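Missing here is one protein chain; the remaining ones are kept as they sit in the complex.
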Amino acid sequence: MSFKNFRWFHWAAPQTFYPVAGRLWRPFAVLAVVLAAVALYMGFFVAPTDFQQGEGYRIIFVHVPASWMSMVIYLAMAFWAFLGFTFNTRLSGMMTQALAPTGALFTFLSLWTGALWGKPMWGAWWVWDARLTSELILFFLYMGYIALTSAIEDPRRADKAGGLLALVGAVNVPIIYFSVKWWNTLHQGASVSVTKGSSMAQTMLWAMLLMALAFWAYTIAIALYRVRSIILERERHTGWAQEVTT
Amino acid sequence: MNAFVALVQRDVRLALRRKSEVLTALFFFVVVATLFPLGIGPEPAVLRKIAPGILWVGALLASLLSLGRLFSADFQDGSLEQMALSTTPLPVLVAAKVLAHWLLSGLPLALLAPVLALQFGLEPGAMAVLVLSLLVGTPLLSLIGAVGAALTLGVRGGEVLLSLLVLPLYIPTLIFGSGAVEAQMSGVAYAAHVSLLGAMLVLAAFFGPWMCSAALRVALE
Partner (left out) sequence: MIWASWSDFWAMGGYGQYVWGSYAVVALGLMLEVRSAVQRQRRAIALIHDQQEDSDL
């Protein structure tokens, strides 16, 4: 084992990572707040009125970033799961579990804001558009992961089973998206694309991107914060845990 | 190869001793297919239109019924551990069990489908494509479902959890399977749908047993 590998495994020990996560989450939280503030300012006070959709389009400044995050987080979960299986590190499984609730939340928010955007624009609370439908299926995948990991009592087994599920899910997501798109184009009459629309002004794109970055920083912050709880829960019988919580 | 064939034979023989379980899933398929016209109304045009989707969903649900039992009996009596320790690679043994599962659930479903298709007024051409799509698609359901069964092995509330895990993963199979029949009914080519199902089946046949063994080893730890 090279020196480089050795140092990595050192950081991957829950005991070592606990204080690191403790120092890292605050800067990311601050970053999230700052980015969100700028994004909101741009979205509401700089970006112009949309020619086709009026002011209602401003929902995209949270809808699209939430959708992106829901997908990015799932990929991150699969990535950590893959790392966990390759290197057999305990922390990887904990990170996957730490990310899941946030991913599920963003998926839900994407669906909710999507519905509130769709209703005034296309007259229905729900349209079977390829992206919304895929998002709904992604929500089911998150729920499945959370249900499975909650049902298994042994934490290591929960991590591993959940990790496998996340990997299987990640491989399936493109297949699911492709099949839903196919299905959607076949039944064109019933659906309207939520994502079709006028090309966006620069400021609109910027506001969206900044909010996406804000959500990303938020996710990192809360995942680091949450993994600390997971570490404490699992290591509660050890001496170091007792020391660190006095 | 010997171990593979032997395991398929053993599973099929064991299941046939308790025929009721195999037949229950088939009757479930029949009952579900009958519920929809009762819930929607007997208009032939409507029924014909919804038939592919309904029959495919029925097949999905019936397939799920027997998945819970795929590994549980062997898990409880210790033979699963034996399989994990044997010289034959575990994915091969898993593939054997999945094949047996399909022979006992998917294949009968596919063969029974034309009878139900009659209730929905499908033409012979559509019936043929329905059977074809089910023959290619139900092995997929068994392969994907096996991974779910392995992940939930011995878990509290495993059966319902299994459905929640596996149904989203079934969606592409559902879309292409029923899509093939709908394509035939609209006079459009259905070869693309069936080819896609076939491609997915090949992928699942390679990766499914492997993922499944990984999940089984996790459960056996």
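Order as written gives the chain letters A and B; numbering starts at 1 within each chain.
Here is the rule we go by: contacts are C-beta pairs under 8 Å (C-beta built on N, C-alpha and C of every residue); 3 or more make two chains touch, one makes a residue touch a chain.
If you're wondering where the values come from, they're calculated on a predicted model, not measured in any experiment.
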>> In the complete complex, the chain left out here touches which of the visible ones?
In response: A
> Among A:12, A:62 or A:212, which one is in touch with the chain left out?
Replying inline: A:62
>> Of the residues A:49, A:88 or A:185, I need the one that contacts the missing chain.
In response: A:49
> Can you name the residues of subunit A that touch the chain not displayed here?
Replying inline: 44-46, 48-49, 54-56, 58-59, 62-63, 66, 101-102, 105, 108-109, 112-113, 116-117, 119-120, 218, 222, 225-226, 228-229, 232-233, 236-237, 241-242, 245
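Going forward, only the chains that are shown with their structure count from here on.
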> Distance from the CA centroid of subunit A to that of subunit B, rounded to the nearest Å?
Replying inline: 31
> Mind pulling up the subunit B residues that touch subunit A in the complex?
Replying inline: 147, 151-152, 155-158, 161, 164-165, 167-169, 171-172, 175-176, 179, 182, 200, 207, 211, 214-215, 218-219, 221
> Given the complex with subunit B, which residues does subunit A contribute to the contact?
Replying inline: 85, 137, 140-141, 143-144, 147-148, 151-152, 156-157, 160-161, 164-165, 167-169, 171-172, 175-176, 178-180, 182-183, 186
